[in-house]
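Apart from one protein chain that is not included, each protein chain of the complex appears where it belongs.
This part shows subunit A:
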Amino acid sequence: MIKLFKVKEKQREIAENANGKTPVKKQSAGELRLHKDISELNLPKTCSITFPNGKDDLMNFEVSIRPDEGYYLGGTFVFTFQVSPIYPHEAPKVKCKTKVYHPNIDLEGNVCLNILREDWKPVLNINTIIYGLFHLFTQPNYEDPLNHEAAAVLRDNPKLFESNVRRAMAGGYVGQTFFIRCI
């Protein structure tokens, strides 16, 4: 290709005198795939999505979930999503912004959902994750605990668990921990 390089070098010298084009934003393959995911979102009525940085930043968004059944009926739980440029090779980073008394979500907002970590596959999408999160509220699971105390209560005394959830969602203490009202 050296012949071609030679020609180009000549052109380059000429071009250096003229002003180059303004740099343009590059869209990563991850952004494009995310664009597809978002434009095909099919959310249940109980979930809504917002884009805090406006319509052109799809890589950072928030999803609110309002469970319509189960222990968490009536609460609103906000999750932040951070999507990497190599999505879907890598799962989005998801955190629960609302402090919640939940066996599978710790007080820092870490979420134990298999498809967010060990079972993530590039064929999954944002919709699958949102359904997975929704499922955590209708079916909290004491076998994969992140909040150890909450899991033990759910396992040993579901009635107490229910009242603890109610108290936390209404805004109040469960044990030593204060929860902000989210109803």
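List of remarks:
Here is the rule we go by: a contact is a pair of C-beta atoms (placed from the backbone, for glycine too) under 8 Å apart; a residue touches a chain by one contact, two chains touch by 3 or more; residues count from 1.
We take it that contacts and distances are computed from a predicted model.
Name of the non-displayed chain as stated in its UniProt record, restricted to "Nucleoporin NDC1", "NEDD8-activating enzyme E1 catalytic subunit-like protein", "Trafficking protein particle complex subunit" or "Geranylgeranyl transferase type-2 subunit alpha": "NEDD8-activating enzyme E1 catalytic subunit-like protein". Only one residue in the set A:His135, A:His148 or A:Arg181 touches the chain that does not appear here, and it is A:His148. Among the residues A:Lys36, A:Lys97 or A:Arg181, only A:Lys36 touches the chain that is left out of the figure. Mapped onto subunit A, contacts with the missing chain fall at residues 1-9, 12, 20-21, 23-33, 35-36, 38-43, 48-51, 54-56, 58, 84-86, 89-91, 104, 106-112, 114, 117-118, 120-122, 144-146, 148.
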